[in-house]
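Here the complex is missing a single protein chain, while all its other protein chains stay put.
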Amino acid sequence: MRNLLWAIPLFPLIGFLINGLVYLLSHRTKGETHGHGGGYGTDAHTAATAPDTAHDTGHDPGHHEIPFKGLHTVVGVGSVVIACVLAFGAIFDIGLKAFSEGASHSITLWRWIPLAVNQAVGQIPGSAGEWFVDVTLRIDSLSALMLAFVTFVGSLIHLYSVGYMGHEEGFGRFFAYLNLFMFAMLVLVLGGNFLLLFVGWEGVGLCSYLLIGYYYEKNYAADAGKKAFVVNRIGDFGFILGIFGVFGLFGSLDFQKVFAAAAANPAAYTPYMTVICLLLFVGACGKSAQFPLYVWLPDAMAGPTPVSALIHAATMVTAGVYMIARCNVFFRLAPNAMIVVAIVGAFTALFAATIGVAQNDIKKVLAYSTVSQLGYMFLACGVGAFAEGMFHVTTHAFFKACLFLGAGSVIHAMGGEQDIRRMGGLAGKIPRTYRTFLIATLTISGVPFLAAFFSKDAIKAAVFHAEFQAVPWLPKLLYAVALFTAGLTAFYMFRLLTLTFWGHFRGTKEQEHHVHESPATMTIPLIVLAFLSIVSGYVGVPIIEHGDRIGEFLRPIRLPIAGMPERVHHAPLSIELGLMAAAVAVASIGIYLAWSWYSKGEGRTPARLAAEWPGVYRAVAHKYFVDEAYEKVFVRGLALDGGRFLWEVDATVVDLIPNGAAAVTRGASWMAAAFDQYVVDGLVNGVAYALQSLFQLFRRAQTGRVQNYALVMGGGLFCLVAVYLLFR
Amino acid sequence: MSDGVLLTGGAGVLFAVLAAVALASAIAVVVARSPVHSALFLLLSFVLVAAIFILQQAEFVGAVQMLVYAGGIMVLFLFVVMLVNPGVTRSEKSFQHQWDVAVVLLPIFLLPFLYILGTEKLPDVPVKAEAFRMVGTRVVGNTEAVSWVLFRDYLVPFEVASVFLLVAMIGAVVLGKRSLEKMD
Partner (left out) sequence: MTITINHYLIVSFLLFSIGFLGVLVRRNFLTILMSIELMLNAVNLNLIAFSRRLSDLTGQVFSIFVITIAAGEAAIGLALTISFFRQKKTLDVEEAHTMQG
């Protein structure tokens, strides 16, 4: 079975080809009668029925006969199920025990890029220095873990999509894209070197773009797709620079060779590692939606819900964590980069969780929750707890997929409604969805003995015990942030659950009449995922001897670095239990507040709070104006009047400072006012003026005339050659 | 011939003449007002460069240069000049507004390359007289020697180049067709 590794990505690829071709051919003829030139454009009915609120189930009254629906179903789901069977076959063929002892298996399909470079150039003693890239698929414990849940969750979501997308005209197109995504994701996971990882990385990015823009005839979906694509390019730029750095330094991109070389001879590589790790981390930030590149993920919810579940929650967005765990040798050699990773992770977790509190779109809440949980995973990686991070990746894949699919089931039942203010009381009407959603919500909130309790607890314990030599007080602060975020998570998730399923129905009569339980193809995946959200945590039980199976399973990934002793931490049992108790207490507070405010109080308390602190509420509800800021600075800033942006910041965000200050220090309000008047305004106006002049300069550079650009290119050439001549 | 000397005597003088005329006609391409004149000077420049190739025993490349550039691309250029209205192509000003800046800056930008030319030393290997006519130890024509390298060592790039040409052809057809559709 292990030698069939190449067949695992092959089947989804075949599925993509068949589905894509059949769809294209079957829609070519239709398109002509329709009057369009191409084959697309027959999904127009979804646009016609779509109200203003984001809505993605195609409930149109006139059911079309979808051509080749059976074929698309069999090929689309079948190919992924076969890949899943092959994947588990390969994993069990090698054996879990063998994996945890460091077994791996690789097949080299062909030599991809042979380079005949001068062997002596850029080569450090101990590096591979082979200067070629092979197409190598490799399975070791880390990729086995990813492979297992990617193919399994992927199969379930494909099955779910059969029901969810059943009425869509673009059924075949959807499955073609989804299969292509599975192919790219499997290449990403199985790739045995950085370049193949990058191929998969770009492939999943492309599919993400295609699927976010699935309802391409609607502007917001097309725009969201473009946004995701552009933001990801920023990250990918950093990533590929990092890959260049690795290739230049080691003369190889093969994971095994590169990491072995770095671990064997750390002194030679350490000086370069901070730069390389930060570049790789920029890539991870883009793909895994970390601050400040997270903005695409909430918008990505414009895609169909199964896509949100599969790509934007369970698999693709965790690729960044996977990559960092894969490169753990590098990161351990670069403690400063680790600190950056930890801080960005913790900040993203907190930041996204606070935004999630004020969202009213069921999918947006889950999206911000995903960003927040990804922040957790990066926090884990940043403190060196790579196995714990991957543990959370795994449990998160199950419960977040379950939440998203549950949300999809709710949206399906509500006929496309996504606003939780117009739901309520659905528990009795769609009981299976409700039960599974409840389980997943309890899991993500950190209720004891469910999956995320163990994985989050492992992360928090690792953060608590972490040691940063440069900033010794940082781990405790990060722990506090993580703990507070856990409380927020419990709060907004129960707010979501309460508003959606409890209380009384707040939608229209028509919607109430329409509500119905989803078909079995949708509920079966929900039940399986809910079950896994309960049990998947037991692979990493702390305290008990040999309880942390997943840590042992992933241990071979963490190569011992020469001259760097592995710190084995055995905290006293009392501290471990204390940390758990704190986590449970915080989660309980969050759940209780959400329940009492939204279930009993019918939202009076939050309304009062929002009225009392309008500035804070506005900032949170508008996601801290980050999108607006990006729009102003990057999208229009260079083309239009960039300087105006800061004047608007002055008018909106900075007003918060006086607002907040006045509330907190009412006694010394005259001081705050004076501060506001002279210091803040003066500062902001000054900076605004400076930036305005700067943006004017940039703006003048954008003449739109190609020849100006060509001249500037000549200048760039001059600089490059001059630098080369000076430093050769 | 050793010490990196490529041409001597009459051949050297011929090279100097050919090069001087080629450069002059290149300047004429850039400064000529009418695109038709530019195209004709470009043709002259191509032919002279092809002659320089042949001086260097690169007969095959010289022939390809004549056929593809002089024969193919130039005809294409002249067709396009004919297709677009010649009255419009002869615009009021032939130079655009940044020309003065460009004339000053470009030499500065290219200075480092002259510096490299002046300082860089090539490995001192002798020039082999018959290198372009050899396949292994056999002496054949230049065309055969090139084709051995092209079809044996560079077969894959060659095929890629053919795919590239196909793509370019389709692209050109699509671009031309689309603008025709817009006209309707």
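In order of appearance the chains are A and B, and numbering begins at 1 in each one.
Just so it is clear, a contact is a pair of C-beta atoms (placed from the backbone, for glycine too) under 8 Å apart; a residue touches a chain by one contact, two chains touch by 3 or more.
The structure presented is a predicted model; accordingly, all values stated were derived computationally and were not measured.
Asker: In the complete complex, the non-displayed chain touches which residues of subunit B?
Answerer: Residues touching the hidden chain, for subunit B, are 4-9, 11-13, 15-16, 19, 22-23, 26-27, 29-30, 32, 35, 38-39, 42, 45-46, 49, 52-53, 56-58, 60-61, 64-65, 68-69, 72-73, 76-77, 80-81, 83-84, 88-89, 91, 93-99, 102-103, 106-107, 110, 113-114, 117, 122, 125, 127-128, 131-132, 145-146, 149-150, 153-154, 157, 161, 164-165, 167-169, 171-173, 175-176, 178-179, 182-183.
Asker: Please identify, in ascending order, the residues of subunit A that touch the omitted chain?
Answerer: 638-640, 699, 701-707, 710-711, 714
The rule we apply is simple: only the chains that are shown with their structure count from here on.
Asker: Please name which positions on subunit B make contact with subunit A in the complex.
Answerer: On the subunit B side, the touching residues are 96, 98, 101-102, 105-106, 108-113, 115-116.
Asker: Would you tell me which residues of subunit A are touching subunit B in their complex?
Answerer: 705, 707-708, 711, 714-715, 717-718, 721-722, 725
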